[in-house]
Every structure is written in structure tokens, then in C-alpha cells.
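Notes for the one structure printed next.
Our next item is subunit A:
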Amino acid sequence: MLFLLLLIPLAASLLFWTVKSNRKVINIINISGTSALFAVSLFILKEVLEHGKITSNALGGIFYIDAFNGLILFTTTLVTLLVSIYSTGYMNTEYDRNIVNHSSFRLYYSLLHLFIFTMILTTITQNIGLMWISIEATTLASAFLVGFYNNKKSIEAAWKYIIICSVGIAFALLGIVLLYYSAFNSLGNTLQCLNWQFLNDNAGTLHANVLKIAFIFVVIGFGTKVGLAPMHTWLPDAHSQAPSPISALLSGVLLNTAMYGIIRVMTIVNKNAGNSLFTGRLMIILGLLSVGFAAIFILVQKDFKRILAYSSIEHMGIIALGFGISSALSIFASLFHIINHSLTKSMLFAASGNVYLKYDTKKISKINGIIKVMPVTGTVFLLGLFAITGMPPFSIFTSELGITIAAFKEAKYLAAGLLLLFLTLIFAGFTSQMLGMFFGKPHKDHGIGELNRITPVVLLIILAIIAVTGLYLPPFLEKLINSARDIILQV
Partner candidate 1 sequence: MEEIAKILNIISICILISTFSLVASKRILSYLNAFRIQSILLAAVAAIYSVYYLVAEGKLEGIIIIFFMTVALKVIYIPKMLKKISLRVEYKVEKDFFINIPISIIICCGLVVLTWFTVSKIPLMNNGYNGIFLVQSVSVILMGLFFMISRKKAIGQIIGLLVIENGTFLTAMLLTSGMPMIVEFGIFFDLLTAVLILGIFVFRINETFEHIDINKLRNLRG
Partner candidate 2 sequence: MPGTFLNIMLQLIVVLIAAPLVNGIIRKIKSTIQHRKGLPVLQMYFDLFKLFRKDMVISENASWIFTASPYIFFVSVLTAFIFVPVVPQFFSFGFTGDAILVVYLLALGRFFLTLAALDTGSTFGGMGSSRELMISSLIEPSLIIIIFTLGLSSEAVSTSFQSIYSVAGSLGTGILSPVYLLLFAAIFIVIIAETSRIPVDDPATHLELTMVHEAMILEYSGRYLALMEYGASLKQLLLITIAANVFLPFGGNLVPELGFLIPVLIYLAKVLIITVMIALIEINTVKLRLFSVPNLAAIAFILALIGFMSGYLFGR
């Protein structure tokens, strides 16, 4: 079962090369692959909800799913499904405009599925070494996607992306080595020592200080990938330069998987220390730093995709803060926030992609009257902005409120205050910068109407999801999040 998760995208990404020049087939492979993936993940989710966890015995049981990575997996597959559907519309439009030729069209999908493969590998393995490998692999797989348009900016973005992420990741590897070393010292058993489940069970026997320094390296390493300030620097460039579906995947899924890695290590360290003081401080500081940086940049940003990118940094910061506070409420909220953020943000990137294709610019100042030109996209985009800035009734409001309240409950008044301040600034930035795009009349005639039929549908679906979850959390999700929280809290 678990292997299906890996086989489907891998097979898909290979299958594309068999297709000669038939775009329809490619789209079919693409969508069927991701939907099959989603179906499998749903099935697995059911299993998880029933039995609590699934382990495959192959390769010394390095594949393992419990509520926590089940949650991440669910988000991943859901978002990938939606994004892949969206990207058929997107890429077709680009193809029709001869922005991409056939071979690069095929390359795109092949790499897309490879990218998905690596991310899923990250989520479902329990071997930290393997996790590291797959996270590094995500960088490599997506590097070409970021540099897809192969113009100056995109290449620069890709270079920065790959260099900075690889450097960061290398430090994560060092951290993992130290983790392994501490386990190796006390437990001796070789392969198991990278098995976070195993490490977690004997966390008490590990050496505290080694764990701490290992955690430092892991936070820096994976934090680079998550986009925590000040290691976030690659993120705006990559997100703004990649094709919109890829940006959606990057901020909707990739960041989560990296965050997942951090949290897995954090649980071990916390269990070993018996409290979350050391890790909590780091996470809170980095989180607040990220939110603050994001606030600064959003206030004066001129490029709407970059604004969205910075808001990804912000939300990763909020999530990190939530995990840093590490009370039951905050962790619940953070987990919920992960889902909300990936859905909302991918929706926004999708919408921005439509806008970009329509207006052929990323400059906010050059865009007017989206609502008139593209009714559905415009409306969804506008609502999405309110959602991402944490307005009710959308789900992000709920999770952000949860984190804030948790911060107050844990008597972290300074953190909470700063968070609220930054959120206000960010809201101000978003509204003052972007609201102008939606109204007024466009500078030149772009022709009324959506680009194609597919993309609006996707947007509306996501909008519906976030609106509903904002008001009512489906019980299975709640159960999932709760058990994931218990895993992280070690209760």
C-alpha cells in the first residue's frame, strides 16, 4: 500500500516520456496519477484512523505512517491533486501561446511528478537519513521547475534556490549525523539508530547536549527549506519566478514537509529534555523573526507573487511559533494552520497565475479591475486575500486565533503582542498594496473572461473547502489532528 504512494508518481513521471506529442494523453496521465495518489492516501488515512499507525516491514520498516505524517500526506496529496488539475489548464494556455514547446511541456510534467514523489517519500519515511535524502531530492527535482522559463530572472532564482537550500540541508545532515552519533553511542544498533520512532522510544538514553546541538543544525538546515528567517532568502525569488502551479506546490506542500522534518526531531529532543524550553525558544524566536520580516516586506512589495511568497514565510513563522509554544492548543492550531495555509496559499498562487497569464505582468501597479476582467478568479483572489490575512469566516482565522490565545495562556505576552502587531501590519500591507488590483478599469483591453474552464473550478473548490473548514471542522480531520497533537506532545 505504502509503496503505491511512491510507485504512482514515479511511474507517472517516467510514463510521460513514452508519450510522443499528444498533450491530451499527458494531461490524462497527470490527472489520473495525482487522483490515484489521492485515493490511495485517503485509503491509508482510513487505516491510520482505525489502527493508529501503519508500518511496512520492507527494508527494515523504513516506511511508516501515523496520524502526524498522515496529516501531512493528506494535505500533500490533496494539494497536489488540485494543483495538477489546475496546471493542466495553466500549461495548456501557455502551450497555446507558444511560451512552452512540447518537450519542455513533457519535461514539466515529468519533473512535477518527480517532485511529488520526493515530497511523498519525505512524508512517509521514518528513517531520518532517508528523510534528509528525499528533502534534498525535492530541491533537485524542483530546481529545473523553478528555472523553467529559462530567462535571466528564473535562472538566478533557481541558482539561489539550489545553492542556499543545499547549504542549509547540508547542515541538517550534520545535525542528523550527530543525532545518529548520540544514538550510536548509547544504543549501538546501526540502521535503527536513524529510525526516529526508535530514537523517540529511547529518547531518554540519548545524550542531551548532543541532541541539542543536533537540533540546532537540523533547525537551521530544514529551517532553510521551510523558509524561516533569516534563512528564508531563497523563498521569494523561487516562488515568484516559478510557474504558478509550482509556486503553489512549493509553498503549499514543500514547506510543510520540511517543517515536518523539524517537528519530528523536535519531539525527540523535547522528550529527552522533558520540557520544550530549548527547542521552544528557538522556534519562537525564529517564528517571530519570520513573521516580522514578512511584515516588513509585504508592506512595500510591488510584485504580487512576491507578496504571496513573503506571506508564506509569515505563515511558516506562525506555525513555528505555534510549535514553539507547544501547548496542546497551540500545537493543534499549528497543525490545523498547516492544512489551512497550504490550501489557501495554493489557491492564491493559482489565482495569481491566472492573473499573470491574463495581464502578463507581476507588477501590482500595472493591474486594475481584475473583478471585471475575470469575475471568478478576481472574486476568489480577493476573498483569498482576506482568508490569508486571517479574516473570519475562513479557516486561517481560527488557527491564528488559536495560536494567539495559546500564547496568552502560556503567558508568552511579548510573543503574542508582537505576533498581533505584525499580523496587523501584514493585513495593512496586503490591503493597501493589493486591493487596488481588483477594482477600477484595466489600463488596456485584455478581453473579458476566464482563461479556460478548468482553473476557475479548482479555485472555487478550494475556496469552498477553506470557507467550510473555517466554520466547521470535519470530525475525521479533528480526530486526525488530535492524535497527531498527542504524538507530538508525547502523551
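In this section, a contact is a pair of C-beta atoms (placed from the backbone, for glycine too) under 8 Å apart; a residue touches a chain by one contact, two chains touch by 3 or more; residues count from 1.
If you want to know what made the cut, all candidates are chains of the complex that A comes from, given by their letters.
Not measured: the values here are computed from a predicted model.
Among the candidates 1 or 2, the one in contact with subunit A in this complex is 1. Listing the residues of subunit A that touch candidate 1 in their complex gives 59, 62, 127, 129-130, 132-133, 136-137, 139-140, 143-144, 147, 150-153, 155-160, 162-163, 166-167, 170-171, 173-174, 177-178, 180-182, 184-185, 190-191, 193-194, 207, 209-210, 213, 236-237, 240-241, 297, 300-301.
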